[in-house]
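Note sheet for the following structure.
One chain of protein is taken out of this complex; the other chains stay put.
Now for chain A:
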């Protein structure tokens, strides 16, 4: 058997068990023929999917792994940790169980993802040696004969292996061990050769002399983009995502990715988007080859401009949205849309910045505070029951006497969404203190019935 699924593993079956033996133990076991070619193709498909989603530099790490260079891509997904969680969730949604690790080198990430304790590992810069020292030597991608030989010598962990003198090891096992160790610890470079989507629109530019200066890179980008746009024009397509791969003389590849909200074929605009990313490129000793790939292109038709006879046309801001999205990430760029809910914290939702205008809008018969606190803060207050506004309240250590107030505005729990909210109620008051500051307070409960809430007071917003 080459591989077993989770329930089979629970029964005690392991890869390597003879089929006959397993069948004898569990007669109703389901067997499938191994399909290495199919597995490889599946892995490549998955790699393409990651290339679409996360980072342009993705390579397969057969038989069961993917390797991604996420430098400069993590902040668009809310940080390294959030990005890993997101990746694992998406994979589990597709039916894959995955482990992920981020480290400085391919070797270290490979080892930690397969042999690490946690399903999620992020190794901080410079901590590779300590993170690897406890892992078994199988994690180093060594040939099986070397692993067996080392085991026979009593070396089973990476830490002791790294501390051994190199010369006798090389003499006995060949150069592999030293090379793999150096690759894992980042002493020699290991290039990631990224997979390519099928039949992409791409433009290549080779340099006789390696280039490194920002101005030269900008000029080269300016020469790459127009031919790409011409090719796209022939196909009637516009680009949604553009990858610029920069092959350095030391065989490393730097990648820059820009995305647009709508298909774009405007050379000037694409050049500008790419040039803004130049500062993230590390040219090292020089760049000898630049490849510009339209990794996601969508059909784009020529459109007639809207006549401005009737009303003044609103200017198009999609190019600005693209620029900002490439800087802060699309998740940090949004509009608020109205949601039909009386609870203030549920009365809005985030929609994409270029989403079409929705029909719903907030009702405006009650005043609403300019600033809504992220979560209501408890205050001490004294109020007459059942429905009088507080006489005073203490918030963040300051006692404020209420001069005048409006309310109560009673809000009920959404029992049609959640059974526990069946009896919940809140009484909102707009109060003004003696200095003129205006606050939005509420009491959790209606002041009469214990089941409607704790009857404690909270401050939820500040009026301008």
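Keep this in mind: a contact is a pair of C-beta atoms (placed from the backbone, for glycine too) under 8 Å apart; a residue touches a chain by one contact, two chains touch by 3 or more; residues count from 1.
Quick note on the criterion: contacts and distances are computed from a predicted model.
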UniProt protein name of the chain not shown, from "Sugar phosphate isomerase/epimerase", "RNA polymerase subunit sigma-24", "Damage-inducible protein" or "Cytochrome c oxidase subunit 1": "Damage-inducible protein"
Touch with the omitted chain, as defined above, among A:164, A:267 or A:372: A:372
Touching the absent chain when the full complex is considered, from A:35, A:250 or A:316: A:316
Residue of A:338, A:411 or A:444 in touch with the missing chain, whole complex considered: A:338
Absent-chain contact - pick from A:14, A:327 or A:399: A:327
Contact residue for the chain not shown (choose from A:185, A:348 or A:392): A:348
Residues of chain A in contact with the chain not shown: 75, 312, 314-317, 319-321, 323-324, 327-328, 332-338, 344, 347-348, 353, 357-358, 361-362, 364, 367-374, 403-406, 430-432, 434-438, 461-464
